[in-house]
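As you look at this complex, bear in mind that one protein chain is not there, while each of the others sits in place.
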Amino acid sequence: MSLAWHRKDFLSLRELSAEELNQVLATARVFKEILGRPIKKVPSLQGRTVVNLFVEPSTRTRISFELAAVRLSADVVSLDKDSSSLRKGETLSDTARNLEALQAGVIVIRHRSAGAAHFLAGRLKASVVNAGDGAHEHPTQGLLDAFTIQERLGKLAGVRVLIVGDIIHSRVARSNLWALTKLGARVTLVGPPTLLPREFAELGVKVSYDLDGQLEEADVINLLRIQHERMVQARLPSVGEYAGLFGLNLERFQRCKPGVLLMHPGPVHRGVEIASELADGTNSVILEQVTNGLAVRMAVLYLVSGGRGLGES
Amino acid sequence: MSLAWHRKDFLSLRELSAEELNQVLATARVFKEILGRPIKKVPSLQGRTVVNLFVEPSTRTRISFELAAVRLSADVVSLDKDSSSLRKGETLSDTARNLEALQAGVIVIRHRSAGAAHFLAGRLKASVVNAGDGAHEHPTQGLLDAFTIQERLGKLAGVRVLIVGDIIHSRVARSNLWALTKLGARVTLVGPPTLLPREFAELGVKVSYDLDGQLEEADVINLLRIQHERMVQARLPSVGEYAGLFGLNLERFQRCKPGVLLMHPGPVHRGVEIASELADGTNSVILEQVTNGLAVRMAVLYLVSGGRGLGES
Partner (left out) sequence: MSLAWHRKDFLSLRELSAEELNQVLATARVFKEILGRPIKKVPSLQGRTVVNLFVEPSTRTRISFELAAVRLSADVVSLDKDSSSLRKGETLSDTARNLEALQAGVIVIRHRSAGAAHFLAGRLKASVVNAGDGAHEHPTQGLLDAFTIQERLGKLAGVRVLIVGDIIHSRVARSNLWALTKLGARVTLVGPPTLLPREFAELGVKVSYDLDGQLEEADVINLLRIQHERMVQARLPSVGEYAGLFGLNLERFQRCKPGVLLMHPGPVHRGVEIASELADGTNSVILEQVTNGLAVRMAVLYLVSGGRGLGES
């Protein structure tokens, strides 16, 4: 089945239908199969240009998008936070117009402000892909997490997923939440009250302040990264106390289902969000998430560039 | 008509004949047509290597050259100001010899010292393209400005062009001046006496300290960027006063010809060199300049790499 994709941009999972989410997942499955070959490259975007505009730095996501683009045979040009025009105080709007004038086919943007990707998308004929905007969304991360669960468990419908940690500041949590609930998973958000406002319950998920009470029924535990540097200080007594209450240690793991999937968007703070042995253990799919991120990003770049959906969704 | 190009390097517009300038412009017109296609790529420089050596940072110009190179199918390697060998105090001469030894086909250099590109060119078998050297020249900018005027007005001969601002420190002004006067345009330089020495009149252009007196006859107004940071302090009372005397505001615009072209090399200080409404208005060709810069840089890289002139000059 080959479906047309109708969106110029890829901005948030909140706005996508379950059918659209399934279309991206099915296309990503085809690209993942290609990544398993010795020659991991297809000519789909030959002659197209992908511009990576990473105003907020992120090596992992930038490299993942760069690799996704070159494996589609696109040309890639990367601008980072140190790019001088941006430092000179040019507005994002003017940067956008200039990128349009340079006739980039796809612009991948990471920005510290929520809504930055939408702002660009509304002003450009080029396709815009959101690689993380403030605490708003990180849609390719949300999709790669859904992809990983579906691949491992064979389904998303009815799967019980815990998302644990600093929910309020997490674009990963938000994108996961949209993808998973639309695709039928049952999501519980877990964290300290200072990082998990009760209003999240209005989004169709459960909210819990007690990790221990949730462990036994979980099929998947997705442990978010604690951002020492910035946010936690004001809202957490200490990293150690956080680890004690919400870190997945061996004792807690004993009480989980045998086949529970352990996920983390990386980079992992070993001993904080998750015990080192668990991060490297057989229940961990943390590195599969990285590989699946490539496949999902190839799918997204391919679809917004005019490719038709691939695979059976 | 297909003419051979005889220069190894592309260093300054001052040294080019009108015939050579027209040859680059005609070649750029062919490449601009290619940029309008869905697949904006030609195999002209397949297997060739372009090294971008940006000792002075410039995201815009670097990205423009990178895109120009990849659209010609060249391989691109970029060194920037932070490159460690340069920081270690290696001389430009030794850097040059090393680049030669790495057998780069074309070296694109931006450097804070006037003459840096000529210095390299005289020492290398590789082709050298000047991407801006101190206050000396920025030849691809001069050519893209000429290209833009010619494309919009259908000619350069007899066209009246104002170049407004910090003339003394501007390589853009110098390269514009050489290209435009050789191709028959009538150039008037406008700025405060501290930024526009009277000796410029010896170069075959008019010099004026009164923008208001020049507006009515202008076909083109090219507003240079004011470099707050460095130069203006010593020579200007304030940015506000500069804007009052030499900024293009709505009131001044009313007195211009209806079809006047408004140009700026970017990034624009909205409300300083030009009012925001005018920068975004129908007379503005600021973003066309960015697109045309790609076409001109493709033409330059192509010609110095041994391509024959394309198109009707």
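Note that the chains are named A and B in the order they appear, and that numbering of residues resets to 1 at the start of each chain.
Simple rule for what comes next: contacts are C-beta pairs under 8 Å (C-beta built on N, C-alpha and C of every residue); 3 or more make two chains touch, one makes a residue touch a chain.
Not measured: the values here are computed from a predicted model.
Although one chain is not drawn, the whole complex shows that of B:15, B:90 or B:280 it is B:90 that touches it. Among B:77, B:114 or B:287, only B:77 touches the chain that is left out of the view. Across A:9, A:66 or A:137, the single residue that touches the chain missing here is A:66.
Checked against the hidden chain, the listed residues B:15, B:100 or B:280 yield one contact partner: B:100.
Looking at chain A, the residues touching the absent chain are 35, 38-41, 57-60, 63-64, 66-67, 70-71, 266-268, 270, 287-291, 294. Residues 46-49, 51, 75, 77, 79, 82-86, 88, 90-91, 94, 97-98, 100-104 of chain B touch the missing chain (whole complex, contact as defined above).
The working rule: only the chains that are shown with their structure count from here on.
With centres taken as mean Cα positions, chain B sits 41 Å from chain A.
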